[in-house]
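The complex is shown incomplete by one protein chain, all other protein chains being positioned as in the whole.
By written order: A, B and C. Residues from 1 in each chain.
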Amino acid sequence: MAKMMYRDAVVSTIAEEMERDPNVVVLGEDVVGGMGTAGGPEAIGGIWSTSTGLFGKFGADRVIDTPISESAIIGAASGLALTGKRPIAELMFADFIGVSLDQIWNQMGKFRYMFGGKTKCPAVIRMAYGAGYNAAAQHSQSVHQILTGMPGLKVVMPSTPADVKGLLRTAIRDDDPVIFLEHKALYGMSGEVPDDPEFMIPFGHARLSRAGQDVTIVSSGLLLGFCEAVADKLAAEGIGCDVIDLRSTSPLDEEAILDSVEVTGRLIVVDEAPPRCGLAGDICALVANKAFASLKAPPQAVTPPHTPIPFARELESAYLPSTDKIEAAVRKVLAYR
Amino acid sequence: MAKMMYRDAVVSTIAEEMERDPNVVVLGEDVVGGMGTAGGPEAIGGIWSTSTGLFGKFGADRVIDTPISESAIIGAASGLALTGKRPIAELMFADFIGVSLDQIWNQMGKFRYMFGGKTKCPAVIRMAYGAGYNAAAQHSQSVHQILTGMPGLKVVMPSTPADVKGLLRTAIRDDDPVIFLEHKALYGMSGEVPDDPEFMIPFGHARLSRAGQDVTIVSSGLLLGFCEAVADKLAAEGIGCDVIDLRSTSPLDEEAILDSVEVTGRLIVVDEAPPRCGLAGDICALVANKAFASLKAPPQAVTPPHTPIPFARELESAYLPSTDKIEAAVRKVLAYR
Amino acid sequence: MQLSREALMRAYRQMKVIREFEERLHVEIQTGEIAGFTHLYCGQEAVAVGVCEHLDNDDKIVSTHRGHGHCLAKGCELNGMMAEIWGSREGLCKGKGGSMHIADIDQGMLGANGIVGAGAPIAVGAGISARIDGKGKVAIAFSGDGACNQGTTFEAMNMAVVTKAACIFVFENNHYSEHTGYEYAVGTSNDIASRAEAFGMKVWRGDGTDFFSVFETMREVLEYVRVPGNGPAAVEFDTERFFGHFEGDPQRYRGPGELDRIRETRDCLKKFRASVTGAGLLSDADLDALDADVAEAMEAAVAAARAAERPTPEDVLADVYISY
Partner (left out) sequence: MQLSREALMRAYRQMKVIREFEERLHVEIQTGEIAGFTHLYCGQEAVAVGVCEHLDNDDKIVSTHRGHGHCLAKGCELNGMMAEIWGSREGLCKGKGGSMHIADIDQGMLGANGIVGAGAPIAVGAGISARIDGKGKVAIAFSGDGACNQGTTFEAMNMAVVTKAACIFVFENNHYSEHTGYEYAVGTSNDIASRAEAFGMKVWRGDGTDFFSVFETMREVLEYVRVPGNGPAAVEFDTERFFGHFEGDPQRYRGPGELDRIRETRDCLKKFRASVTGAGLLSDADLDALDADVAEAMEAAVAAARAAERPTPEDVLADVYISY
């Protein structure tokens, strides 16, 4: 076990996999940094420091800096993946699926099915998502709800450095397109990470981060930490919460959720996406349908309101589900008779 | 009342509104047709015949044919709307939000909020959506679930010629961006349409297309007809279904749904989008949360499977929710004890 | 360069296969047996074949909604193609793709595409792959005059230049995007190649109704792009489509007599025949024999497609990696 930051777990996993498999290549804006400047390659890396050192180690053929052309980046990742490479493409902000969605949704996500099962497209698209930086309406969004709804994409959302390591390795070795969502407010999070160079976490296996008997809380990303804090606080009062970290939203670990609700009978889903057609509703509906008889209270979504993400500190904090709101939701489902 | 086809309701409403308000303009690919050809303007209209005759009536300043550049089409609609016009832009297929999503999601949908409430963006984006034409994975999709999740967009889905008329007029006169989804398999549907040139249907008001006491069925678009057929069949057996045609998914008529479920205690949502993070789950979750005490059976989604849309006739039919599947779902929730 | 008799026969046969395939579909579609949207490539055969005759399986192509010609020229199997368009389980894509979504990765055919302009970025990736591998292989993006207005196509061209991808952008200017003339929709009207050139690429131009023009042009282009490090290039071929945008299009945008004129003077098969028989390279009998051969193959392909196994409802759930 080594202690490392979430962002370092990203870059070290990429480096290890590039070392292991010469077909792994990286591409994106400023993934080298400094190209075409007096400072030269790697004068500076990308803004998240998630590719630092890769160019020096693996060279220009395997670490490819691109123009600001997200459709071409994702398209190129597809083309690389269809011709024997294992590209890891970076979208600097998840919000930029807006300018590249076709290549994700209608292209790479559909090849295998549409072409009759003969086509592998082993591409990873990494994206920094989420609020918490006061980056306002166009640089703070969650997109897992959009991409989870799209058949042909696997969607992964690690909440800890160890999960980054285990899930990113799985993603890189996966033969299908994987969307790898890194919460930008977690890049500086520290945690223990297994040293085993084969440490992998399979998709579709949620993690029980807190165990309790009274309420099931499902979450991931930045808000998972909020849920854990609430669970810890309530534990002191004798209220037990299962806190389930989804890790991947597609495939979804239905079993973990349903098993927990069968015991607790009460469900809260805490998610950063807006309320409509989002992940929170998706999971509430799943539970309402498949664990109906176990439910003792209405399944409850805790999400931001149906608005764009506002800029000012006070507004962004009020926008995001807070520990207070989560706690209130727990108390509400507990109080339900 | 005049009998007209769904597609003619589109074009006649646009023509009437253009007549009434000189600021209404139309733009899109082949909305004139024949530009730059020997046949000349209007040699042929767009492939859906939803702009036929407009160019001849209103001229080149108000009916603008564009290159194949969907981002620029939507962006231009924004720019027109911000400068006093009321554009109606056409995306030939809803699937093309893939190449224009940023302009819909991050631009026009956010102006009003992000700019502090001072900005009006009265644009309508019309899109042909849905399966039924064997147009395969990239020309058959439903996108209301994606767009409904995006704050700042109103999303409308008419299921009849009369609703086209009433809702499109409302959309054109609305001061905010409206996504107007036309089901391509309904273009040829005939129906009575009110003559009143001020006939408008407000958003967020669902229509009860069949009334019953036993089950609530929520749907829209092509599948609404399937639901009606099932309701009619079951009515003969003495099983009563409320069939609710949503008309708009954002705003959503929560009240109509909840009121019905309070009576029936049983909910089925039939929707053409894939199962995850879709509209069906959204409404099931809504009901599970807000009508929990009324529910006598698990809320049930009926959707296609989580796959791209296949080409062959047999496959597309098997992909779409059929009347059989809908009927089976009704019987299942009725049988639930 | 003089092509061998064998190469000439092969080129003619390839063009003829495409022609017959499309002419036959044009007829079969009227019967209602074939589902979906079908865009026929008829008239443009010299481009697909003049390009692909230079390629092997390790060279890649990326195609469009009007992709049958590219597929066949690149080596997709005739029966599999026909069966796919018929929506059969025995089709190249098991009936899941259909006309607009045929791919055959083993043949280096990375996919037709229903989204206009979506192929070019994919070709850039394949072209980067080729550059990395350093074996002189290339990736080719076919695009129409309409597609050349999509942002993705422009991004792809710039990115190919920046990454020195071994990538060739082949623009087939058939004068129409759906019902709109290129003189309206392309701001630079009849000069798509110059637009590509402004991205910093070498460009060529050729007559897309003349196999030899395409073939010789592509020889030069490929000679250039196969040199590792040279980066991408673009070519514009002026060509004609003989049918409507899709089947069912009444084509009222055409001038009077236009279709007759282009069938008469701009038919790549007629031109080829005139050229090779005139030069005494092949005889009419040689070509007639190929025609007969192709007709027979087509008959067999249609019969096979018609008889082929239909997909079952369970097939909907095959070849997905996550089921709900």
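Here, contacts are C-beta pairs under 8 Å (C-beta built on N, C-alpha and C of every residue); 3 or more make two chains touch, one makes a residue touch a chain.
Source: prediction; values computed, not measured.
Trainee: For the full complex, which residue in C:30, C:194, C:283 or C:323 touches the chain that was left out?
Mentor: Of the candidates C:30, C:194, C:283 or C:323, C:194 is in touch with the missing chain.
Trainee: Touching the hidden chain in the complete assembly: which of B:30, B:176 or B:314 does that?
Mentor: B:176
Trainee: Among B:38, B:82, B:229 or B:258, exactly one should touch the missing chain; which is it?
Mentor: From the options B:38, B:82, B:229 or B:258, the contact with the absent chain belongs to B:82.
Trainee: Just name the one of B:64, B:143 or B:279 that touches the chain not displayed here.
Mentor: B:64
Trainee: Considering the whole complex, which of C:55, C:93 or C:157 touches the chain not shown?
Mentor: Residue touching the absent chain, from the options given: C:157.
Trainee: One chain isn't shown here. Among A:138, A:264 or A:300, which residue touches it?
Mentor: Reading the full complex, the residue touching the unseen chain is A:138.
Trainee: Touching residues of chain B against the unshown chain: what are they?
Mentor: Within chain B, the residues that touch the unshown chain are 25, 61-62, 64, 66-67, 69, 71-85, 87, 102-103, 106-107, 111-119, 151-152, 154, 176, 250-252.
Trainee: In the full complex, which bits of chain C touch the chain not displayed? Write them out.
Mentor: Touch with the absent chain occurs at residues 149-155, 157-162, 184-189, 194-195, 197-201.
Trainee: Please output the residues of chain A touching the missing chain, sorted low to high.
Mentor: 29-30, 33-40, 43-47, 65-69, 71-72, 95-96, 98-99, 133-139, 275-276, 305-308, 310-315, 318-319
Operating definition for what follows: only the chains that are shown with their structure count from here on.
Trainee: Approximately how many whole Å separate the CA-defined centres of chain A and chain C?
Mentor: 39
Trainee: If you average the CA atoms of chain B and of chain C, how far apart do the two points sit, in angstrom?
Mentor: 35
Trainee: Counting only residues that touch at least two other chains, what does the list for chain C look like?
Mentor: Residues 93, 95-97, 101, 113-115, 118, 151-152, 320, 322, 324 of chain C touch two or more partner chains.
Trainee: Give me the residues of chain B that touch two or more other chains.
Mentor: 71, 95-96, 98-99, 136-138, 276, 305-308, 310
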